[in-house]
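Below you'll find the structure, written out as structure tokens, and then a few comments.
All protein chains but one are shown in place.
After this line comes chain A, so read on.
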Amino acid sequence: MALQSLDITRRSASPTASPQARKTIEIAKLIDVSTCIGCKACQVACSEWNDIREEVGHNIGVYDNPTDLSADAWTVMRFAEEESNGKLEWLIRKDGCMHCADPGCLKACPSPGAIIQYSNGIVDFHQENCIGCGYCISGCPFNVPRISQQDNKAYKCTMCSDRVAVGMEPACVKTCPTGAIQFGSKEDMKQLAASRVADLKTRGYAGAGLYDPQGVGGTHVMYVLHHADKPQQYSGLPKDPQISPAVQLWKGWLKPLATVGIAAAGLFGFFHYITVGPNHADDEEDDTAANVGRKEKQEDKA
């Protein structure tokens, strides 16, 4: 849900630049999975603040509920049970939009202004411009956007852009009882993460690290992982997320190529006609006035 009170750096399907003069601080949300207890308070806060209510689902034998993101569930806790070195590890990750610096959804979106990126880093969907094509779903390397069955428009985490715009933290950050979700400038969050990673390393988590994938230019939702070397363990968090090459080809290379191809066909026709001229059969049996005129012209040429 876009708000104009934040500066916009990029709009979907808009060939010319947005106003760039003002510089604002880049923000980030830091999720420390090592201090998350899986209470789902963040899910509730998200649902409360944003006035979205996912239907009550069914217990499928694990703690995940709702079991997936939806137009009415913009963040979900994913619970993974991993065994390593004879120990069971319960890896809990709060899933949702990563707010990429190079957002695949925005790149894929065909509708001007349906997806916008604020200068603080938040990527937001502007539903009144959404046409429901689902290209954002193809563009996203994290499988986040969902189309509502009710209105055929795409929804996802807004990072509470309405709260951030007035100087407040996102609802999930506000509510987290263990402080596992932190919010601030991206620089501050990186420093905080560094101290958390150092602490985890002293406790034997040699693979601990910050998840801020550079394949999408970095993200504005970052994780502290105890196993940053194996992010896939956290319910399939991609190791090196990137905008798919198919989407890159489609939205990148194909456009100039198609322009040249289509223009070439049209220009070929035009120049062929004005140089070679029309190809007509001399119709002796059909000497209409038009044909007579045409023949005279040809004789003149000869």
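To be clear about the criterion, a contact is a pair of C-beta atoms (placed from the backbone, for glycine too) under 8 Å apart; a residue touches a chain by one contact, two chains touch by 3 or more; residues count from 1.
Definition applied: contacts and distances are computed from a predicted model.
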{"item": "Among \"Membrane protein\", \"Multicomponent Na+:H+ antiporter subunit F\", \"Putative ABC transporter ATP-binding protein YxlF\" or \"Formate dehydrogenase cytochrome b556 subunit\", UniProt-listed name of the chain not shown", "value": "\"Formate dehydrogenase cytochrome b556 subunit\""}
{"item": "Residue of A:5, A:84 or A:152 touching the missing chain in the full complex", "value": "A:152"}
{"item": "Identified contact with the non-displayed chain, of A:18, A:35, A:67 or A:138", "value": "A:138"}
{"item": "Those residues of chain A which, in the complete complex, touch the missing chain", "value": "13-15, 110-112, 129, 131-135, 137-138, 143, 147, 149, 152, 244, 246-247, 249-250, 254-255, 257-258, 261-262, 264-266, 268-269, 272-273, 276-286"}
